[in-house]
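One chain of protein is taken out of this complex; the other chains stay put.
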Amino acid sequence: MIELAAVGGYSEVGRNMTAVKIGNDVVVLDIGLHMENYIHATNDEDVLNISAELLIKSESVPNVDSIRDWEGKVSLIIPSHAHLDHVGGIPYLCGRYPKADILAAPFTAAVLRNILNEEKIRIRNKIKTLDVNARYMQSDEVKVEFINITHSTPQSIIVAIHTKQGIILYANDFKFDLYPVIGKKPDFAKLRLMGDKGVLALIIDSTYAGWYQKMPSESVARQLLRDVLLGADNKGRAIIVTTFSSHIARLKSIVELGIKLDRKVVFLGRSLAKYVAAARDTGIADFTANVEVVKFKRQVSRRLKRIMKEGKDRYLIVMTGHQGEPNSSLYRLAHDELDFRLDPGDHVIFSCRTIPTPTNIANREYLEKLLTKKGARIFRDIHVSGHSAREDAREMISLVRPKHIIPAHAPLEMTSKMAELAYEMGYAEHKKYKYSPVAV
Amino acid sequence: MIELAAVGGYSEVGRNMTAVKIGNDVVVLDIGLHMENYIHATNDEDVLNISAELLIKSESVPNVDSIRDWEGKVSLIIPSHAHLDHVGGIPYLCGRYPKADILAAPFTAAVLRNILNEEKIRIRNKIKTLDVNARYMQSDEVKVEFINITHSTPQSIIVAIHTKQGIILYANDFKFDLYPVIGKKPDFAKLRLMGDKGVLALIIDSTYAGWYQKMPSESVARQLLRDVLLGADNKGRAIIVTTFSSHIARLKSIVELGIKLDRKVVFLGRSLAKYVAAARDTGIADFTANVEVVKFKRQVSRRLKRIMKEGKDRYLIVMTGHQGEPNSSLYRLAHDELDFRLDPGDHVIFSCRTIPTPTNIANREYLEKLLTKKGARIFRDIHVSGHSAREDAREMISLVRPKHIIPAHAPLEMTSKMAELAYEMGYAEHKKYKYSPVAV
Amino acid sequence: MIELAAVGGYSEVGRNMTAVKIGNDVVVLDIGLHMENYIHATNDEDVLNISAELLIKSESVPNVDSIRDWEGKVSLIIPSHAHLDHVGGIPYLCGRYPKADILAAPFTAAVLRNILNEEKIRIRNKIKTLDVNARYMQSDEVKVEFINITHSTPQSIIVAIHTKQGIILYANDFKFDLYPVIGKKPDFAKLRLMGDKGVLALIIDSTYAGWYQKMPSESVARQLLRDVLLGADNKGRAIIVTTFSSHIARLKSIVELGIKLDRKVVFLGRSLAKYVAAARDTGIADFTANVEVVKFKRQVSRRLKRIMKEGKDRYLIVMTGHQGEPNSSLYRLAHDELDFRLDPGDHVIFSCRTIPTPTNIANREYLEKLLTKKGARIFRDIHVSGHSAREDAREMISLVRPKHIIPAHAPLEMTSKMAELAYEMGYAEHKKYKYSPVAV
Partner (left out) sequence: MIELAAVGGYSEVGRNMTAVKIGNDVVVLDIGLHMENYIHATNDEDVLNISAELLIKSESVPNVDSIRDWEGKVSLIIPSHAHLDHVGGIPYLCGRYPKADILAAPFTAAVLRNILNEEKIRIRNKIKTLDVNARYMQSDEVKVEFINITHSTPQSIIVAIHTKQGIILYANDFKFDLYPVIGKKPDFAKLRLMGDKGVLALIIDSTYAGWYQKMPSESVARQLLRDVLLGADNKGRAIIVTTFSSHIARLKSIVELGIKLDRKVVFLGRSLAKYVAAARDTGIADFTANVEVVKFKRQVSRRLKRIMKEGKDRYLIVMTGHQGEPNSSLYRLAHDELDFRLDPGDHVIFSCRTIPTPTNIANREYLEKLLTKKGARIFRDIHVSGHSAREDAREMISLVRPKHIIPAHAPLEMTSKMAELAYEMGYAEHKKYKYSPVAV
């Protein structure tokens, strides 16, 4: 018998975690971190006090207490990609599963190691890397296979767990991008093969299940950036771009457009430095030749001062702060805490979407107000998402033809849209409930 | 074993229908009509062509084909109240269950009979009336009990089906109103008693499960009406009120305020006439002494002409058309198709909410545009809903302590909010899915 | 010639200030404080550093530099009512107009004095009180008249400035409430008289100009409160109500319902204490006999501890924090910083609307999340606004028939709705622009 525990991430975005029990073996897929809750929870805390218990109680990490009886059986932890809501909880919770190996694609593993270094957390679990379309035999019962897929960070994978009862397919997060800026196209052939072999259950990213679209390619985001960077008049102006640090493809487009603009590209901030290093170390992209990366807070301010001096129109500045996070570089710049003056007509490009939580909306609104007061030109939403929309999901379902569809990675409003799609595609209506005799 | 078929109305508002199979007996709760789909479907059709098949295909009535194998066993059809989305499908579908009796409160029965007369439909099923808190023994296995509840039409009931496995409680639609304008307060004692006896499943109205409120009393709507009718300057002006024809309590408030204003109250339109007659015939409210009811189209126009002549400020006019329905009285008035002139400063009071479908929104927008062009003063949303909000639902669950909660009467966005509430109240999280061996 | 300077508050809610120059005399109407900007601006500041300049730059108070040339001429400062967005900037800016007297209704004056005491600010201007429908002769040229009006704080007035060119009428903020819970009804007769005498310009509250309604009476809010307090099951539960501290009528309803519930009413927090004292001192409402007011932070925690001990179901607790403000009493309670335990089923009643800025929305969402986690029942929006809606505005315009209408107290989206109403009522369309010869 196969049991599946939806530990976290089935009604929200943040604390993703799924546990699959096959016989006596348990495989854990993703252990994510809910950033907003994490920040609230650790706000007034000493770093040394950040216990797993505190993080569970504050809903920063999945509530693993619900699978306490499985604890001794966990043999594998597989983060599907390098985003914090998938990998960020591992440092705090993997200690519960001391015998489990962590299995990840090289980039994901590199990012995880970076986090461990930075937070000074030591773990006992072994980290093993696996190619994005390799197979791994854990036991007679359990075979794991990676299937490379496109998403907004490199080396994202769909995980297939082969069992005697069929395949469990874990497709959190993905989109089908036929024109990716970096990396391979989705492996359609292998997905179809899974379908042929028999998929028992598909756990599927439902973030945009209510969008009646195919999610546009990352090459469209590149085009949008080209339009803004080469098409808007920026002579004599500063250009500041802010985007997701883990989005190496996006950064690549920015760098290449910076070169076309004949501006020197600088990346400012610890988070950018971390992901850029991981990309270089794993051979995905090496920006060394064309980009100057400045990591530490004090250096950032000094570097900006020099930019002011040399002429800010000679630079393209990439920095963190796209969600308006207090204390991000962009926030501090807007707040006059850095040695940089924004003048009327300077460009600030948000190559992202505001992730629509009330906190982000409030933070962005405040940040944009500060920027606008200085006369900056704001370019919002120069972005395309990395998540599947309704029509990507439909193709995924058509390809792998699962027996069961388990919507995930979204609040109920959206997972219910995925259920609607499944129903539309002929999955049973389940409109009859049966009650066996019950003693009340 | 008890089986429950969610035939319709579990992911939308309109085609409500639930079938409960207890042994060899099937009880049907509600057979509703989806008005918008019905209008689209029957638009170009000859009345004689309106078959059950057409109505099923067009999603105007519940798809009863899904319980075709139960057909012969249906012994009772129980409409919970007089709204069309609960009672309006009976004329078209009860023929499928020729042996079933229709069991209803007197007002509901009267409305059903009116519809049958009007549409010239003859049915073979017997219509039996039962008091709002009476019991009915159908067989050894099946006992039915009515529990009076507050809602936006009189004599609404919660249906309890007593079985050996426990009680099935059908609470579509309800709110807890302690200060109702008409009828009794909810029967809390009996609900608590149900809980004591053991409720197997509660089917519950989720229309506003996402509203963090207790739904305000109808007496608040009365206060809002008072405020607008007595508090706004209407000297020398026409006053037109439009509201739900079936909302006898609302009509009562309007009539009483009309008397206070010293204006003659007239009700215009077939639909108003129908419900007012049912209310009078069942002893709920008799407006005869104070209201002139004009039923037929031709008379409506003549009556309005006379109002113009006698002085429109001597009248309070109640008419249909609150959702902007094309060809409603108010629509035709705004369109200059009736012998009545709207002047700047005349009052049009919408004692309703726009039911937020795109069609209604478009219709209302167009109607209000016409009214505004003539200078009419528009008073929107002079209304309180008849549906439970989150805190009513919480109290219902606390009172009856069901083993299972089945959210109904809303799209998935809202039923999922009800699920959230259940979870909040400690109902099991169901985060573990189990798969027994499956041959793929 | 009369000149009118829209110093602040004509495209936002917060920094209200209007200056009217009649000959050599300047009358200032309101000097408001923008709370959100004020909090941001003074966050990291030492109280001693809070200069007028800082507050102007941070858009916390009106930018009075725009009428610098009028400075010497200001003879009167008239706050229209006791809300901070109308009176809160006076302490910081009245020093610019040392010769100006401050003229206010008794309650408004008392609140202003309280603020000055609390912030330890000394001003040189004389504070004079005037009855809510008295007249005041400032000079041959300038006569000021107060007209009592209904709003969400006591003794709100409309200010009439009589000049040889006609009357300037300042109607920020108001609604027409014919059933007020406290104070007199609006003085319609006097408003009509203003119209007869000739109103040159009406400056009018546009907060809800896009709401096609008459704003409901405060007596409706009272009914909503009754419904929630007497109609929801709170046996054995805590009841916490949070509302606007300055809303004495609302507090009165809460106190009276508390008595009906046979619970002891306690008011917790400095802000409540301040307004309650002002209401008592000016003879508006004396809660002394029925309410225990606890002012200081330390006492609040102690009092809550005692409530826990004595039985929280014997109390009705009123506290600050309705917008989710960090560090408000309710926030700290939800955060476990006070000696009070919220249990599942305890009631938290928000007798307010979330003022829809991103910051408030984020704060409220976070607060409600904390409350929900503890199982509290949340009752939102038990509230009716104190601002005029479209149909109140229409009546005001009909009564006073101004030559010019100047929409105020709202962003452009809403002031443009007021302009639309004016156009609807026959005010000239101004669709022809004329350009006299211009040297380019």
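Of note:
To keep things simple, chains are lettered A, B and C as they appear, and every chain counts its residues starting from 1.
Here, a residue touches a chain if its C-beta (ideal position, glycine included) is under 8 Å from a C-beta of that chain, and two chains touch if they have at least 3 such contacts.
Bear in mind that the values here come from a model prediction, so they are computed numbers and not experimental data.
The chain not shown here is touched by just one of A:E71, A:E256, A:D281 or A:E395, and that residue is A:E395.
From the set C:P106, C:G166, C:P180 or C:G386, the residue in touch with the chain omitted from the display is C:G166, counting the whole complex.
Interface residues of chain A with the unshown chain, by the touch rule above, are 176-179, 211-214, 216-217, 219-220, 223-224, 226-228, 230-233, 344, 368, 372, 375, 377-382, 391, 394-395, 398, 424-425.
If you put the missing chain back, the residues of chain C touching it would be 1-7, 10, 66, 164-166, 198-201, 403-404, 406, 412-413, 415-417, 419-420, 429, 431-438, 440. The set of chain B residues touching the chain not shown comprises 40, 357-359, 361-366.
In this text, only the chains that are shown with their structure count from here on.
Centre to centre, using the average C-alpha position, chain A and chain C are separated by 45 Å.
Rounded to whole angstrom units, the spacing between the C-alpha centres of chain A and chain B is 46. Residues of chain A found to touch two or more other chains are absent.
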